[in-house]
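Can you keep this structure in mind? I'll have questions shortly.
A single protein chain has been removed from this complex, and every other one stays in its place.
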Amino acid sequence: MADNHSRVAHQFDDLAQQQEASNLGMWAFLATEVLFFGGMFAAYAVYRSLYYDAFVAGSQHMDVLLGAVNTAVLLLSSLTVALGVHAVQRGNNGALTRYLLMTIALGSTFLVIKGFEYSHKYAEGLIPGVRFALEGPDHVELYFILYFVMTGFHALHMIVGIGIMTAMIILTRKGRFSPEYYNPIEVSGLYWHFVDIVWIFLYPLFYLIQVHP
Amino acid sequence: MSGHHVSRRVYFAVGFALLVLFLLTVGVAYIDLGPFNIVVAMAIATFKAILVVLYFMHVRYSSRVTWVFVSASFFWLVILLVLTLSDYATRGV
Partner (left out) sequence: MKTVNEDALQKNYITAAYGIRSWLLTRDHKRIALLYLISITLFFFIGGFFAVLMRLELMTPQGDLVSAETYNRLFTMHGVAMIFFFLVPSIPAVLGNFLLPMMLGARDLAFPRLNLLSWYLYMVGGAYTLYAMVTGGIDTGWTFYTPYSTGYSTTNVVPVVVGIFILGFSSILTGLNFIVTTHKMRAPGLTWFRLPLFVWSQYATSVIILLATPVLAITLALLGVERIFRVGIFDPALGGDPILFQHMFWFYSHPAVYIMVLPSMGVVSELVTCFARRRIFGYRFMAFAVMAIAVLGFLVWGHHMFVSGQSVYAGMAFSALSFFVAIPSAIKVFNWTATLHKGRIEFRTPVLYAFGFIGLFTIGGLTGLFLATLAVNVHLTDTYFVVAHFHYIMVGGAVMGYLGGIHYWWPKMTGRMYHEGWAKFSALILFVGFNLTFFPQFILGYLGMPRRYYIYPEEFQVLNVLSTAGASILGLGYIIPMIYLLWSLRKPRTAGPNPWNAVGLEWLTPSPPPTHNFDKTPVVTEEPYAYEEKSAHGG
C-alpha cells in the first residue's frame, strides 16, 4: 500500500491538488510547444503560398509509403500510451510496463525509418547547406530546409519522449505507481500524444502535396 | 484527471478511427481536388488531432481550465498564421 502522504510535496495540501497542478503544468508546457512548432508551420504556410511549384517539386522526392508507415506507427503508439494509462488505473502494473515497452518500440521504429529517410536524402544530395545537388525550380531548397528543421525538431522531441517513457518504465518496475498515484504516467502520456499530433500535420504537409496524377 | 476511467473500448474505437482517417487522408490525396486538396487534408488532420486531444489526452473529461489552455494555445497559433499570411495575401492588391 503506497504511502500517499509521502507522495505529496510540501507546497501542496493534498495529492489531488498536486495532481491537478501537475496536469495543468504539462498543459501549460504543451501550449508553449504548440507555439514553438507553430512558428515553423507559419514559415511553411508563407513559403508554400509563395512558392507552391517548388514545394510540389520538393515533395516528389519524399517516400510516401515510408511516411505512411511512420504515421501508422505513431498513431498506434498513442493507442498503446492510452492503454498504459488505462492499465495503471486498474492497478495492472505488468500491463503498464508492456504498453510502455510497446510505445518505446513503436517510437524507436519511427526514428529508425526517419533515419533511413535522412540517409537517402543525403545520398541523393537533398540536404541544403550540407549536400544539395538538386536542380529544381527556384526556392526548392526552402522546402527541404523546412522539411529537415520541422521533422528534425519533431524527431528530437520523439527522442526526449522515448527517454521519458524509459524513465517511466524504471519507476513502474520500482513499484512507484498505483491506481491512487500514477500522475507521472498520465503527464508523460500527454507529452507523447502531443508529439504524435505534430506528426499528424507534418505528414500530409510534406508527403502529400501533389501525389495525384 | 486521475479518477476518470475511460474504457478500453473507447480507446480502441478512437485508435481505429484515427487509422481510418489516416487512410482517408492518403486516399484523398490521390484524387485531384485542385486547391481543395490541402483544405481536406488539413481538415482531416485537425479532426484527428481533436480526437487525440479529447479522448487520448482526456480533455473530454477534464476541467474547464484545461479546455481553456488547449483552445487558447491553438487560437494563438491561428493569430500568428492569419495575421502573418494576411500581409502576404494583401501585398499585390
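Each chain carries a letter (A and B) given by its place in the written order, and its residues are counted from 1.
Here is the rule we go by: contacts are C-beta pairs under 8 Å (C-beta built on N, C-alpha and C of every residue); 3 or more make two chains touch, one makes a residue touch a chain.
Please read these numbers as outputs of a predicted model, since none were measured by experiment.
Visitor: Going by the touch rule at the top, give the shown chains the omitted chain contacts.
Guide: Across all of the complex, the chain we cannot see touches A, B.
Visitor: Using the definition of touch stated at the top, determine which of B:10, B:24, B:44 or B:80 touches the missing chain.
Guide: B:80
Visitor: From the list A:142, A:158, A:187 or A:208, which touches the chain that is not on show?
Guide: Selected residue, touching the omitted chain: A:142.
Visitor: Take the complete complex as the reference. Which residues in chain B touch the chain that isn't displayed?
Guide: 65, 72-73, 76, 79-80, 83-84, 86-91, 93
Visitor: Write the list of chain A residues that the hidden chain touches.
Guide: That gives, for chain A, the contact residues 9-13, 17, 20-21, 24-25, 28-29, 31-40, 42-43, 46-47, 50, 128-130, 138-139, 141-142, 145, 149.
Note that in this section only the chains that are shown with their structure count from here on.
Visitor: Provide the C-alpha centroid distance between chain A and chain B, rounded to the nearest whole angstrom.
Guide: 15
Visitor: Provide the residue numbers of chain A that touch chain B in the complex, in ascending order.
Guide: Touch list, chain A to chain B: 19-20, 23-24, 27-28, 30-31, 34-35, 38-39, 41-42, 45-46, 49-50, 64, 68, 71-72, 75-76, 78-79, 81-83, 86, 89-90, 180-183, 186, 189-190, 193-194, 196-197, 200-201, 203-205, 208, 210-213.
Visitor: Where on chain B does chain A make contact in their complex?
Guide: Going through chain B, the ones touching chain A are 1-2, 5-8, 11-12, 14-15, 18-19, 22, 25-26, 29-32, 37, 41-42, 44-45, 48-49, 52-53, 55-58, 62-63, 65-66, 69-70, 72-74, 76-77, 80-81, 84-85, 88-89.
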